[in-house]
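Written below as structure tokens is the structure these notes are about.
Not every chain is included here, but those present sit where they belong.
The letters A, B, C and D name the chains in turn, as written, and every chain counts its residues from 1.
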């Protein structure tokens, strides 16, 4: 046998070795074009006087000045932080809790799981209306409780500028925590059983088994969940439109609704692009360090 | 202080397959019981049942006199080494080992002391900060050991805890386990396939077969007086030679004549006296390899029988050499000193120490 | 036979555990209430007549149950000039969602697999960059996407929409699978390599069967996202090829017309039925122990 | 003969039926009608789709598009004109001039109006009024305030209102009209004259708006307008200020105008105009161009205007159509329209995108709704209004 295999074989080997790259790269290229290409486009548009339709005359940072002079933008940005923070934490906590509870050999698991999941299936175009009724003091919970006899029961967040944002959290959690549950449940189910046995012998209570053995193994699931929930939080558009319409006033405005309003209602593409760029920069600043630490960790 | 374990009519099925088929067993407090048996006979399942990791299908398990069928593992005060290690993949070796103590809220200092003690003993003290994925097979097994040892429970369950260690390490571990047992006096149930481990560690050995216990007795008894062919054949490595033959009177004495040969193995007195069978009845003669050796290489003794056969295979094992030969179609193994071995094909004079022979009835397999 | 190997672990019995068990069901039940409340309101509203809705309080239970609203939502509510209800649009959504889900899930799975199990230099970077696509606001991509589709000749077509959903679903599907695969033992892959399986052989025959939980959550996610998508549906389809969400939106949203809440609710539930069906079917595969007994250590 | 693809957001109920009449008429002429309905957000979703379609190079033939939005698209060069049809059919002479200007770009018609909605309507529940001892529909804001105080004392919510930005803005523009009169309205909300915007009249308008805020029940934020209408129907609230589409809700519930509910213009002698129109986009192909012409002519035909508006609840954009078959509120509307045209009191609605570019309107809406939902002073509001408008220009 010779030292050098035939060129054909060599080529095959080369292809085989490169296969992972060959598979990933086209998809990566798609993503480069459709994500980063479009981000670049947006960044450029944010520096033009685009209105109804995109125009390509460079104009500098005027749209950013305009953006930061708009009081509504501050409200939107602040809301984004309040809403995302609360939403992610609460939905994740509920997701974990329910996943763990469902993992306790619950008989009607399939049914309960579907009940927890179904809100995701419903479009907020309609459920928003229902939530609006439920949360409206004159129609929903408050009225119900008062009729039942709790005269002083007050739950008027929806119509209170300072609290309306929390009703968004309530409805958003309602919609998405079931999916967080599903993610964690799938994770729980792929943990090797022998490890659970070892923990049982080691004297860990159910609780302790989950907190110190299972959840650390599920670390990657946390990453998925955070990304998913952050995505939902950042893009929560239907929810805001349907539940509060951004109101009272624009107290519950969010960057997504802001951006949409400027791009498509007000024909101010430039401002919308500027706001999108700002938003992406904010997300980058937050998510990149998190990603970095997570990826480093999973690769040891 | 240590707790005994009592199994009563214990049964376990997985779906339709019954794996433990009604086991009765009484383990005294502080005993060191070694479970041996063929692969798949139910040893791990039995340990799991004692640990509470599987729910018994029938029967009772008592630890320290208390019925524990419904007691969860963590309240049984046991420690276990799993055959599959079952290390926590995200925890460092250190945390794997101390986790059981953490859950029991043992003071940090004591944890540290125990960790140090056992990680040195197991020679894994330089690996404490690694994750299981970065360890070799034997290192993982030692971590699994450490996890069980650091706690001082009432009952230790070991499932082949040394199978992936080299001979040297295994011997030193064995010694440490023995010392630990003597020091702590805890009850230990230990599964192993290593003959020597079983013989040297056990106060009693339980030989399992297919969900039953065949014999439960001190090691010497198991080796010297196996109750049946199964136990006799299972304990001993290489295993006992089983030579089918017929009983025949050899003058005044009784002898066994292997089928298809003219050889007559004379039975020694005490054994012959126990034989209740008739002349011409079928028997199985059990001869351990170490009781067959090269003729005239040992000091002369009573009840020796010398015969000649052709060497079929020679297997040097280091301290001894095994010689495989054939008597009337039955493959036999003799253990000779390396210097006495002869090449394959040559005729060889074997000498048997018949005082160590065993006799079994072929149909029931019972020892006489 | 799939069985849970932990189901044998003895659980405590006695008062305490009975109480714990009751507590467990209480919490589960409470959350069921939280999740079900809006659905109850929806169903009850959908069963009322419009007169009753106008007269009574919105949240009261129906006095006289009528299924008219359901019938109307299904096949006679007006969606623009066409008054055939949601029925004709369901098929549009299925024709779009099914290929898009399959495509994006498969590609995501391969991507995640290549990035974790065949690590090459830069794999993490590529993953991070792909992942960031999860955060791009769809409002932003609308116009350049329209332009691109126009140039590709896919504007206003179902394949165009499938392309869009696949591209923007990739970040999520890759994420789910990557995070699942990092916890799959390398040993099994090594064995498969020695057994002569190549990149795709290992993927389809060894890895994919093990990743059922990941497939389940991915399919649930992708199907929901694609089925419920409105923005792309509105922007990239025309008229009769609209997905059902656009039709639902058209039924529900009236600017200056009379609002028929009962039809709205029924329509919303109908539009969500396929998704819920996916939850039930896919949910059955939340099974335990796919990696049981694979490796030691 | 001729194909049109029509993008609109009239998807349900009376609206859909109304478009249906157009479709039927078009098809009766042998044309092919492709329907592209996209509801949501008062046309926002449709506008989104429109942009995508135009960018993709695949615009619809006709789009339900109104107000200055028409000019914006025209400036992009995205529209076709139908001047030939308009000249032939003398549109100029049958449309109110204020409306005609909006339909034209560069002197040519690029859009055709289908209806006129009046925005400055005051709806009332006569029973509720009677209960509180209010006899007549108020004709000035003072009267309104007095009536409202009485109602409040009687435990009835004086004003049924839904807290959405466009509803707040509807109140606002009606108040501006009432407080400042049509000329002031036009200066401030159409021409965006800085002086007018900063004037004491504007402050007074905000004061009145603040008063209205006091007449609204606490649960108003986010409420749909039709729920506010329902409040009036049930007598929980006495008045609602809303365009004439509210009438549809009353009628749908079987209420009779003049008996079960009352309609009257809001104070101020004007007419706030809202009109829907179809705009013609630049398409190619004989078939489509032909379709555009046919459609334009069809929309402006008196028969269509009548059938359409009977279905929709609004009044014809053509002033020469007889309203005999219409209800009394519509007839009143028509009368007032003619009067307003006469006295130049016809003003385009700011809240309903008839008056000013969408960007400016957006800023005004933001400010008004913030004012309505906070305790901002009228002076501050006036000041910030000017600033907001400057920003958007």
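Here is the rule we go by: a contact is a pair of C-beta atoms (placed from the backbone, for glycine too) under 8 Å apart; a residue touches a chain by one contact, two chains touch by 3 or more.
All of these numbers come straight from a predicted model, not from anything done at the bench.
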Subunit stoichiometry in the structure file as a whole = A x1, B x2, C x1, D x1
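The criterion applied here is as follows: only the chains that are shown with their structure count from here on.
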Those chains which touch subunit D and also touch subunit C = A
Farthest from subunit B by Cα centre, which chain is it? Let me know.
-> D
Any chance you could check whether A-C or A-B wins on number of contacting C-beta pairs?
-> A-C
Using CA atom averages as chain centres, what separation in Å is found between subunit A and subunit B?
-> 58
Whole-Å gap between the CA centroids of subunit B and subunit D = 94
Quick one: report the Å distance separating subunit B from subunit C, using the average Cα coordinate of each chain.
-> 56
The positions of subunit A in contact with two or more other chains are 54, 125, 129, 139, 192, 194, 197, 200, 217, 260, 264
At least two other chains touched by the same residue of subunit C: list those residues.
-> 9, 143, 145, 183, 230, 249, 252-253
What pairs of chains are touching here?
-> A-B, A-C, A-D, B-C, C-D
Which of the residues in subunit A come into contact with subunit D in the complex?
-> 51-54, 66, 69-72, 125, 129, 132, 136-139, 156, 158-159, 161, 164, 241, 243-251, 260-262, 264-268
Tell me, which parts of subunit A touch subunit B in their complex?
-> 192, 194-195, 197-205, 208, 212-213, 216-217, 219, 300
Touch list for subunit A against partner subunit C, complex | 16, 19-21, 23-24, 27-28, 30-32, 34-39, 41-42, 54, 94, 97-98, 101-102, 104-106, 109-110, 112-123, 125-127, 129-131, 133-134, 139-140, 143-144, 174, 178-179, 182-183, 185-187, 189-190, 192-194, 196-197, 200, 217, 220-221, 223-224, 227-228, 230-231, 234-235, 237-238, 255-256, 259-260, 263-264, 269, 272-273, 276, 279-280, 283-284, 287-288, 291-292, 295, 298-299
